[in-house]
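What you see is the complex with one protein chain gone and the rest in place.
Chains: A, B and C, in written order; residue numbering restarts at 1 for each.
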Amino acid sequence: MTTATDKSAANSETTAGQWIRMYRQMVSVRLFEEQVNELYTRALMPGLAHLYIGEEAVAVGVCETLRADDYITSTHRGHGHCLAKGASPDRMFAELLGKEAGYCKGKGGSMHIADPATGNLGANAIVAGSVGIATGAALSAKRLGKDNVAVCFFGEGALGQGVLYEVMNVASLWKLPVIYVCENNLYTEYTHFSETTAGDIPARAAAFGLQAESVDGQDVRAVYATAGRLIDRARREGGPSFLVCNTYRYTGHHVGDINREYYRSKEEEKHWKTERDPLKLLADWLVAQGLADSTQFKRIQSEVEAEMKKAVEFAVAAPYPSVSEAGEDVYA
Amino acid sequence: MTTATDKSAANSETTAGQWIRMYRQMVSVRLFEEQVNELYTRALMPGLAHLYIGEEAVAVGVCETLRADDYITSTHRGHGHCLAKGASPDRMFAELLGKEAGYCKGKGGSMHIADPATGNLGANAIVAGSVGIATGAALSAKRLGKDNVAVCFFGEGALGQGVLYEVMNVASLWKLPVIYVCENNLYTEYTHFSETTAGDIPARAAAFGLQAESVDGQDVRAVYATAGRLIDRARREGGPSFLVCNTYRYTGHHVGDINREYYRSKEEEKHWKTERDPLKLLADWLVAQGLADSTQFKRIQSEVEAEMKKAVEFAVAAPYPSVSEAGEDVYA
Amino acid sequence: MLETLTRELTFGQAVREALAEEMRRDPRVCIFGEDVAEAGTPFKVLSGLVEEFGTERVLDTPISEAGFTGIAVGAAMTGLRPIVDIMFGDFITLTMDQMVNQAAKVHYMSGGAWKVPMVMRTTLGATRRSGAQHSQSLHAWFSHVPGLKVVMPSTPYDAKGLLKTAIRDENPVVFFEDKMMYTKLKGPVPTEEYTIPFGVADVKRVGRDITLVATSSMVQVALGAADLLEETGMSAEVVDPRTMWPLDEKTLIESAKKTSRVIVIDEGYERYGVTAEIAAVIAEGAFYNLDAPVKRMGAMHIPIPFSPPLEDATVPTEKSVFEVARKLCGQA
Partner (left out) sequence: MLETLTRELTFGQAVREALAEEMRRDPRVCIFGEDVAEAGTPFKVLSGLVEEFGTERVLDTPISEAGFTGIAVGAAMTGLRPIVDIMFGDFITLTMDQMVNQAAKVHYMSGGAWKVPMVMRTTLGATRRSGAQHSQSLHAWFSHVPGLKVVMPSTPYDAKGLLKTAIRDENPVVFFEDKMMYTKLKGPVPTEEYTIPFGVADVKRVGRDITLVATSSMVQVALGAADLLEETGMSAEVVDPRTMWPLDEKTLIESAKKTSRVIVIDEGYERYGVTAEIAAVIAEGAFYNLDAPVKRMGAMHIPIPFSPPLEDATVPTEKSVFEVARKLCGQA
């Protein structure tokens, strides 16, 4: 397992400002998701959503090493990836509410946010549904002679889907600049991953010739360092890699999954929330290093809160698309 | 790589009679296939067929360790598996000619021979198409409290198909008595496997928690010993395993694939045929051990030749199904 | 006839009762799928089954729709009677090879030697705000495939009786459940054992002026439309084919002959959907009795949008059926 003490280029050059920016990004993801839950409980959001709370260090640590023209693909639990790659909360909330002003004009919803401006090829409601897309984006980058890369985010549940192995094989053969980021949050819906995942996760990717690593997904510095190294490698034509980020979702599989004790204990949840919180871990380190103090964190918190509140207001007030738009955008 | 010098139970108990029986089985497969080619060139066989010549030691070495109530699933290149598991050439030829007397009443053809009496769950014309079926048969064995096992034969081309990894994962989690036998004959149709297969083959299975081994697929003694050990393990609830048999097809991908020099050299073919022939390797060993002599091999040859000739005659003379049978057997 | 006790059950309860009864009746019946055990599926339809039947018969699988469907095929061939649970009907995309090239063809290709007594239960239906990848009704695909049977219950009574028949059938049966009905639709279900044969349409309401052929979720819509029509003095007959294959052409044609006007209503995409087959069958069979062209009402030919006002516009409603019916009868 790679730790934050890694002496990788990405890490050593990182300045205090960058760490604080990452802190803010993690706060943004968390507060965004809290607003989503609020919208759900207030019955303002149609359908369900899958919150990313607890996993913020993964999306932020990875996306902070990416350029705007790098690609990502994301999952049903995709708000964090989307925000970390640069999307604005207002248009995201609008999408979650099915409004015209949303990233997909309300046609996509929570599980399908996509945005060419930030290289977001789209969240995906099919488990492992985007692994081909990310790999294809890496193929384009290579064939078109660009040096951008593609990052494919997925939960450990996607390890069950064969298409992942199909595309890893191709990526390895064709040396494509793609990084498969497996967010192992221990559960696929309501089942512990050990009941559905045999053998050894990184070994699966290594057997296909990918560089495979694991990292503490609660430690944004570790994620940033390791992802940075793998992304850099891909950019310099070193080929595809696979990164397991060990993490945890604090809340239910989706906003409606309230009673969870039949599949995991409150103690387990508490342990992660109190001992392994990615925001707290980074904040503590910044304080210990003398790089920031609690007033800064408070300011960030209140700034982001205000931003999210405004974004929600925008989305709630925004109009729905007119019904005649249903038939638009079917064909380009 | 396991060699014939393995001191496994299966091997040490094997008697001269058993080796000679295996020799005969290999001759049967080879002469069967020669007849198939003959039927094709004489334009008596509808469609195409994929010959198993050169790979005889794999099917025979594996199937000789199986009981009649053990299951196999097979491939487009399936005649060898079928015969080795106990099918009769006459009904097989009849099937290849689309006759009523065939194993499938002519409805299956070369790529779909199936036979409950010998535990043959069916050849399959979808690459990796039977990996689920074999795994399911192993599940039945386990749930119904029997000690039979399932062997799943496939070419190394099937390593490209994700469903293989899906079912290996399940087999490993559920500790199913299934043995995945990968016949690596170096080519998938007209492409060398190294162009389509990244990483390390046995490592792929090992990463899913399967016992994974490789064996010289031209050495029937090695195949028999290793497969025997893995099958025995499965029977004793030791779980699934994966066996790569390194082998070679002497002829084209199918009977019509005559000019092959654009994808492989005549020298390569010659090398395998002269240096690595499974029949010759076993015969030489039997002679060296003083367990058999050339008259025996000649007798076997002419007996099997006669048998095949008779079987072909039976099939050629047999009637086609009546057209009204087309609509039968759609639903049970 | 004895008086039969009935209770009101939800659609989901009726499904569960059928499963429980058949599992008690036949120890070979087992269930596999994602989160089917302790979680009882996200729809909670299977709640309680694992408690009664244990994890040997209610098996949580990895997220491997192709893999576990293939395992079911093999298990069905060898003595079990598996029921696979495909959470959202949209995921049948992943099972097409196993269902169409394997399950549907094994019996025929083997000349009747093997059979595949399995059931796939899955869902259909939009308006749940689940987005384009969780809202499709793709039953037309399986209906097109010889070797499969396709069932679409529309009431708790039908769900229970048809599911019991499906489980006892010797063939692969695909059973589509409208996910919106699980908790929302209640209806009488006898306490006594009963089954409903396949291929027998049910006249859900007798009428005179127009026939509304409706499937699954659209049966309630058609009944609602019939109520509206009654208020205007028109008498609509509502016919539910209940099984797409076998299809009870006779009942459909007879009703069409009687009323001379027909609308076919189904939640699948209208283009190349099941409404086309049913309309074509009726237009041919009742050709000389029809006073107007057969009308079809299916889902709009667009991916299902997330935004509520758009999504609601994609599916036939009581009002839209009412209006089309009025027009077809020259009343508007």
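Simple rule for what comes next: a residue touches a chain if its C-beta (ideal position, glycine included) is under 8 Å from a C-beta of that chain, and two chains touch if they have at least 3 such contacts.
All figures in this text were calculated on a predicted structure; none of them were measured in a lab.
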item: Contacting the left-out chain in the complete assembly, out of A:Tyr23, A:Tyr103 or A:Trp272; value: A:Tyr103
item: Contacting the left-out chain in the complete assembly, out of B:Gly61, B:Gly157 or B:Pro278; value: B:Gly157
item: Which of B:Arg77, B:His112, B:Lys142 or B:Arg204 contacts the chain that the document leaves out; value: B:His112
item: Given A:Gly47, A:Gly61, A:Gly80 or A:Gly162, the one touching the chain that is not displayed; value: A:Gly162
item: Missing-chain contacts mapped onto subunit C; value: 90-94, 96-97, 100-101, 104-105, 108-109, 131-133, 138, 140-141, 143-147, 244-245, 247, 268-269, 271-277, 279-280, 283-285, 287, 290, 292-296, 300-303, 305
item: In subunit A, positions touching the absent partner; value: 71, 73, 102-108, 112, 114-116, 121-122, 124, 126, 129-141, 143-144, 150, 162-163, 166-167, 169-170, 173-174, 328-332
item: Contact set of subunit B toward the excluded chain (per top definition); value: 46-48, 98-99, 104-112, 124-129, 157-162, 188-191, 195-197, 262-263, 320-321, 323, 325-327, 330
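Everything that follows uses one rule, which is that only the chains that are shown with their structure count from here on.
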item: Distance from the mean Cα position of subunit C to that of subunit A, given in whole angstrom; value: 37
item: Separation of subunit A from subunit B, taking each centre as the mean of its C-alpha atoms, in whole Å; value: 46
item: Distance from subunit C to subunit B - Cα centre to Cα centre, in angstrom; value: 41
item: For subunit A, residues that touch 2 or more chains besides their own; value: 159-162, 195-197
item: Contacts with 2+ other chains: residues of subunit C; value: 61-62, 64, 66-67
